[in-house]
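Only one protein chain is missing from this complex, and each of the others stays in its spot.
Naming follows writing order (A, B and C), and every chain is counted from residue 1.
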Amino acid sequence: MFLKLEFQEHKLSSAGLSSATRYLLGILITVLSAALAFVIIRSEKAAPDLATLATNKLNLSGVENPVTAVLLNFRSYDTLLEIAVLLIVAVSILPDRLPIPAATAKIQFLSNMHPHSVNPVLVGLLKWLIPLAIVMGGYLLWTGAYTPGGAFQAGAVVAGAGVALSLAGHHRFIWQTASVRISLSLGLLMFVMVAAANAIITGTTLQYPTPYAGSFILIIEVAATVSIAATLLLLFTQLKAMVEFTMKGNNQ
Amino acid sequence: MTQDLLYSIAGIVLFGIGLFGVIAAAHIIRKLIAINIMGIGVFMVLLATARHGTITDPLPHAMVLTGIVVAVAGTALCLWLALQIHQLDNTTSKDQPQ
Amino acid sequence: MNLNSLLPMLIVLSAFIPGLLIFCTGEQRLWQRRVLNLIGNVSCLALIGLLISGVYAGEVFETRLSLLPEMDLVLHADALSLLFVSLSGILWLLTTLYAIGYLEGTENRSRFFGFFSLCVAATLGIALAGNLITFLIFYELLTLTTYPLVVHKGNAASLRAGRIYLIYTMIGGMLLLAGVVWLKALTGPLDFTATGVLSAMPQLDPGHLKMIFALLIAGLGVKAALVPLHGWLPIAMAAPAPVSALLHAVAVVKAGAFGIIRVIYDVYGIEFTRDLGLTTILAGLAAFTIVYGSIRALFQNDIKKRLAYSTVSQVSYIALGTAIAGPIATIGGMVHLVHQGVMKITLFFCAGNFAETLGIHKVSDMSGVGRRMPLTTTAFTIAALGMIGLPPVAGFVSKWYLGTGSLEVEAYWVLFILAASSLLNALYFLPMLHIAWFKPPIDAWPRRQHALETHWMLLLPPMITTALMLAAGLFASLSISPLSWVELITAREYGRALVSTMVTVNLPLPQLEWIVMIPLLLMLGLLIPTTRRVCIRSAPWAALPTLLTTLFMSPESNTLFDQNAQIILLLAALLWLLAGVYGRDYLANDKYVFRYTLFFLLCMSGSFGLTVSQDLFSFITFFTLMSFAAYGLIIHSGTVKAMEAGKTYMQWVVIGEVLLFVALVGLNIHGGSGTLADINKSAQPFWVSWLLLFGFGIKAGLLTTHFWLPRAHPVAPIPASALLSGLMVKAGLLGWWRFLPLGEVRLVEVGATLITLGLGGTFLAVIAGIIQRNPKTLLAYSTISQMGILAAGTGVGLLMPSLWPTLSSALLLYAVHHALTKSALFLSVGFTPQLSPNSSTRWLLWSTIVMLALAMVGLPLTGGILAKSALKNSASELGWFTQLLPITAIGTTLLMLRFIDLMQRAGRESTVTTTMMTTAAVINPRFFAYGTLVLLAMGTVYIIPQAKLFTADVFSDHALWGSFWPVSIGILIYLIGRTAPARTTPVPENSHERCDFRHPR
Partner (left out) sequence: MTHFSIMMLLPMTVGLPLLAAIVSVIINSHRWRTSISTMFATIQTLIVILLLLAIPDADGLYRYTLGGWGAPLGIDLVVDGLSLILLLTTTVLVLVLNLYSIWYFSDVATSTRFWPLWWLLVAGLNAAFIAADAFNIYVALEMIGLAAVALVALTGTRTALVAALRYALVGLLGSLCYLLGVVLLYRAYGTLDLAQLATQTQASPLTGSALCLISVGLVLKTALFPLHFWLPPAHANAPAPVSAALSALVVKASFYLLMRFWLDVLNPTVTGITANFLGVLGAAAILWGSFAAFRTQRLKLLIAYSTVAQLGYLFMLFPLALTGSSPTPLSNAAVTAVTYFIIAHALAKAAMFLAAGNILASCGHDKIDKLQGLVCYQPLALLTFALAGVSLIGLPPSGGFIAKWLLLNAAIENGQWWWVVVMLGGGLLAAAYIGRVINIAFSQASTEKSTGPMKTVPERHSLQVNLAMPGLALAMLAILLGFNAQWILNLLEGSIELHLANAGGVQ
């Protein structure tokens, strides 16, 4: 069923299987999901004692928002692994060869391409939009402790700013610089450092001393935001570059 | 038919559709979209369990958040691979027949 | 971890570590590799020596490593494992030496020797394994280490061999694994204990045990090459010679057989297996393999393939021995493990030598190789004879025990299988020997590079193994021999003491050993070129010591040594001496005089030994030696007719050998020590006497088995045919007198057949003899007729035991008289040139010939009258027998007259030049020997002590008249018939009964 992988868009019959097998497959899956649904309907849900446990433990977690508490305190180990997953994708997509010959000068992460045709409206918009986005990111990061928000949402917004910048076409991001590598791995590095510190302070890893729980969480949140933003931006730019490259290849 | 039960069933249905899509579709992008649909289906069931009448259980929310990030990571990697294959096909497709 | 627990492990490591080190030595560093090899060999042998002395002193050696809770690696040294360990150790040393020589100049030798020592380490491990699991581990390790050896050459054939080898052994391994696991699941840890473990466990259900047994035997059967699983063995011949030598003689095949012994004796216990009824199936399978292997070997033209199939059949002897489940048969089976190993490795060494130096791969292109590589071919011959199971070599011992063992358990069909397989072995080994020795080489052999016939490293191992083989055979009863070691093992396996059933090579009186030794020593002297000339000249005088000892032996000292034998020995000595003198002069300028003297001496020692030997083993040994040596004399002239005669002679001899082997085994049924004294002849089963009758009948030229005699005797050179007719034929007679219960039990049917065949032979031979043209053939027929009379006499002895004492001396007289006169007649044929009309000595020779003829006929004043009358008086009760004797006399006179007639015609035709006929030529030693023989023929009969009984009535008129009228009638008939023969077409030289279509005229 997985054997057929198509990459050419122009193929008309995009269906992988012959119509007969598709039909049979459809029936089989509907039957299965119906059974599953029936089982779920018949079964009753467990008592929400975990929810009550989480709420009355909230005051110890150093944050008010229960989700952030769960994310960064009760089940912080999951988040640690999750950031590691992000690092995996970032590293695998990181371009290794320098597109331009190694310039003598120190390479900037963000460099101005000085395009000959500059669209004034676009430049004006960017001037306003990008700082706003960054501030908004900061705010989201901060409110994470109290209301839904946090590192991931903030990272996404900041990455949005970067995307806007690269779409404008005036600037180019160079991903071979050391600063990029550091920013990508910053989140995971800080998380591991904090975990190690806690292991020494409180004897068990990831157990924040209750008075300082809030500040530890904040440190992790900031680092995570930086990494998430960098990773998302990297993903977007690299995929865009790939698509442009094949487009150029096509119409040659 | 409480509200969250409805959501759960919707989630299951989405999961089914996604599964069908992954198996049946041939093109890679269709498959990726189908996988995302399945992911969303699972997350819906997860969120449905979070709702206990008045009190909501934060744990499923955290799990969904993590799930989303992981889904994004997986999809990005698959896209990257697909594009690389696509690029290889185009540059070489001229001299070497597919 | 004292020495006792370390030693077995050290032995295995002493082969394992050098192997690993050799892997690392560079390809060019020859000496480092050789040193490593030798260190491994020597240390291993030293440790084995230590182990043997330890076990002998009763210490227990065991290494135990625990692998899993109930599964531990045990290396335990008990008597049985020592047998296999010492065999592997010794043969490993020899094979390494051989391999170094064989692989000189080839590439990746480090790899070869590395795997070589690993393979031996695995074999040692198998030998020392203390329980089934350790056995399995080393069994599989063996497969892995032998595979690279099989594919060493890397060409297509060896790769195919490797692949097939892997398939078979992998399947075998899996079956064995299944069996072992199942057994362990049922019964827990299984250490080998002397009388078997499973019998002690009551609650096991026999169905499971049977299936497990089938699995185990199938797994082991692959390596032991039982029939359905033997396919890989012939194909694995593509491997280099040392590998196939190691595989077939020492490692793989023996491991399988050893495994079967272990499973049957130390796991199941022999009685338990028999109660389960498994032994009969295994025995049947083994028997089928024996016959199948030999038959397949018959049709292989490639030497190594033929040897491979012979291994397939020989290894199943071991399985058969163990499966018969009798103590003696077990000894036979186990001792065959060692004997077959030594013999087979020699065969492969020689095959390797042939392939390496002369490039011979096919049996057909082996012709004349004996001349080019004498030493290797002698080794090959001795080993081949051993494989057939002929006495002096080790093979006979194991076959003997297997035979007696099977009789002990009343499994008669096993005896039949043994006989059939020895016959088949002879059928595919003897032609090879014949081609190698007696056929001229097709094209010139490649030039000789080395001082000896081939590289010294290739020559030394076969020599050593041949010596081992002969030692194991001849000195089997010594304490250190494998046979006594195996008896010790079987005693433990059966839990009760056993009496050894074979005392070998003991002669009654020390000085009698000299009689047999001198000819052999002279023969050895003959082989050395420098002393060859002297030995040829002094060959006849080898008989002198025997003559002197028998003459001056005081009667009372020979209590053990019965009267008849002494007389026959005297007769033999005389005949050998005179024929020898005659022969030396007769063949003075013959091209092959060396070969003639060699066989002459061998034959002499055989006939002396035969008469003198006191036990079954030495009797059959010398009997075989004489028969085979006689073959050399028969084909001496090298003409096509001689070769044909030789072939038929050899066929009959082999059949005779097999019959005698079975008969003597039957005789020894009650497990006596095998000496003549304590085998009670009277209690022999009926079929033994029939076999004895026909076995010795072949030698004595009895009617139905006489076909070879009229062909062989004439073609042989004069002295040889004199000896053949005069003396060797008497060996058959001696055999009858020794082994048939004459004078003890009345065997009616055997006696009757003997008489009828004897007399029938006498009359028919006369008819056939008359129409012959060649005087020697006529004399051969006359021998048949005279022997017929003697046979009839023995038959009478069987019918009327009371008559036997007198009858025996009468027969003796008759035999001695016939021997002397017949050989004299044969020698006279040598003087035909002197009979020509213009020779001056004509009258002298004619007088002697006439006198001999008259003596033959039995006219008064000659020995004949005494012999015939003695026979008549002693058998006086049997009226019709005494009437028949004179009629036989008529027949003899007819023959003698015909002989004189032929001699006269031959004398006329011989156109020899007169110079030859100077008187000096006549009084040469030849005439002197002939003269003494004639005188002896006339007089000796009277001076023999037994003659005293009959001399009284020889001169009575009744006897005179009794001998006169048949002669006159004979002369009358001859004169009438004289004109008739000229018109009839001559009957083909060979016997008239069977016209032989095979030989083109």
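The criterion applied here is as follows: a residue touches a chain if its C-beta (ideal position, glycine included) is under 8 Å from a C-beta of that chain, and two chains touch if they have at least 3 such contacts.
Source: prediction; values computed, not measured.
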List the shown chains that the missing chain touches in the full complex.
A, B, C
Residue touching the undisplayed chain, where the options are A:25, A:40, A:134 or A:243:
A:40
Can you tell me which of C:148, C:221, C:405 or C:606 touches the chain that was removed from the display?
C:148
Residue in contact with the excluded chain [from C:40, C:162 or C:970]:
C:162
Give me the subunit A residues in contact with the hidden chain, please.
2-3, 5, 35-36, 39-40, 42-43, 45-50, 53-54, 57, 73-78, 80-82, 84-85, 87-89, 91-92, 94, 96-97, 178, 181-182, 184-185, 188-189, 192, 195-196, 199, 202-208
Considering the entire assembly, which residues of subunit C contact the chain that has been omitted?
65-69, 71, 73, 108, 111, 136-141, 143-144, 147-148, 151, 154-156, 159, 162-163, 166-167, 170-171, 173-174, 177-178, 181-182, 184-185
Can you list, in ascending order, the subunit B residues touching the missing chain?
8, 15, 18-19, 22, 28, 31, 35, 38-39, 42, 45-46, 49, 59-60, 63, 66-67, 70-71, 73-74, 77-78, 81-82, 84-85, 88-89
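The rule we apply is simple: only the chains that are shown with their structure count from here on.
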What whole-Å value do you get for the distance between subunit A and subunit B if each is reduced to the mean of its CA atoms?
15
Centroid spacing, where centroids are CA-atom means, of subunit B and subunit C in whole angstrom:
89
Geometric centre distance via CA averages, subunit C-subunit A, whole Å:
94
Can you check the complex and tell me which residues of subunit B touch subunit A?
4-5, 8-9, 12-13, 15-16, 19-20, 23-28, 30-31, 45, 49, 52, 55-59, 61-63, 65-66, 69-70, 73, 76-77, 79-80, 82-87, 89-91, 98
In the complex of these two chains, what residues of subunit A are touching subunit B?
1-2, 4-9, 11, 14-17, 22, 25-26, 29-30, 32-33, 36-37, 40-41, 45, 47-48, 50-52, 54-55, 66-67, 69-71, 74-75, 78-79, 82, 85-86, 88-89, 92-93, 152, 235, 238-239, 242-243, 245-246, 249-250
